[in-house]
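With one protein chain held back, the other chains of the complex are shown just where they sit.
For chain A:
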Amino acid sequence: MALLKMKFNQQRRVRLAQGLWLLSWLALTCGAFVFCLGVYLKTELLRRDEVMDNGEIHVVPNILIMVGLASIGTNWIASRVCQDSLDTSRFPRWKVLLLAWFVVAALVCCLLLTVVVLSYALQGRLEESLKVGLRNGIRFYKDTDVPGRCFQKETIDHLQMEFRCCGNNNFKDWFEVQWVSNRYLDFTSQEVKDRIRSNVDNRYLLDGVPFSCCNPASPRPCLQYHLTDSRAHYNYEYQSEELNLYSRGCRQALTDYYMGLMNSTGPGVLSVILIQMSVLLSMRYLQTAVEGAMALEDPEGESEGYLLEKGVKETYQDVRAKVLNVVKFGQVDPAEEASGAAEGEKTTDTSTEKAATPPPAS
């Protein structure tokens, strides 16, 4: 018994073909949208590449780009099939290609679903990548003379200003690294000597932050140095000061930003999946209806359209049997192989014996 069977007359087939043609162009536009979404997301990730430890998260935009292109291709083919579906001379040439088309279209839907799942699932990886990347970025902040790292300071400063954040987890992260280059330290100065000596790694650590941590919303001019010393500044309490610096860490800010981007792409991609599924199902109905009409040798007559020729269970069993058959064909049974070898030996012996026996006297 066929699954979700529907009767189609000529008019309904025409209507279906026209509707599917429109739908396939809509889906093609959606494919272009998915592609653009992927490119945008990839660009945004590449912009902050210096503060990311690994590129695992790039799998999401990569799939989006790939799926977008595949979607454009499949939907363009779908629109061509729709145009040819009402012409009995032109439709048969698509018959072989349609099977491959269904596989690709189904794969596109699966990949889109994977993207939605991945965009939520990879949050932990993204956070970890940012954590390590930002830690390194902060560590190399001072290396403005080192080739390959000379723009790290500028990158971090712009990042902190743009995302209104400070440090990795919070502004105290700056207290744990030397962020002033030795080039700008006077090693003859007692204060510098003392700071370096009081540290195991001989680093110049200070309770200060770069200017990019300063919060413009603060009513008082920004305090960047001696942040933990309440006596160093008039009318200042280190524990209760809220607005002087950005309190949020950059890892949190960037994670929120990227997850916000991905979460907002989620519903968009889901709606694209629905459209793509509609194209897939409509195409199946059109294919079966047109093939049915052609089988009846009456293009104007009534035909049946369906999703599956048999029920879900039967189709599954058929597919399973076919797969097993293919596997069997590729793999020879060991017992069979042994008996085959024995038979081969027997044949050889017999022929030898025959050769040894003298021919009968005539």
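Note that in this section a residue touches a chain if its C-beta (ideal position, glycine included) is under 8 Å from a C-beta of that chain, and two chains touch if they have at least 3 such contacts; residues count from 1.
Here is the rule we use: contacts and distances are computed from a predicted model.
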Report the protein name recorded by UniProt for the chain absent from the figure; options are "Peripherin-2", "Endonuclease/exonuclease/phosphatase domain-containing protein", "Large ribosomal subunit protein uL13m" or "Cytochrome c oxidase subunit 6A mitochondrial". "Peripherin-2"
Which of A:L69, A:L111 or A:V180 touches the missing chain? It is A:V180
From the list A:A17, A:V108, A:C214 or A:A253, pick the residue that touches the absent chain. A:C214
Filtering A:V59, A:M161, A:L205 or A:L261 for touch with the omitted chain leaves A:M161
Residue positions on chain A contacting the omitted chain are 144-145, 150, 153-154, 157-158, 161, 179-181, 183-186, 189, 210-212, 214, 216-217, 219-222, 224, 233-235
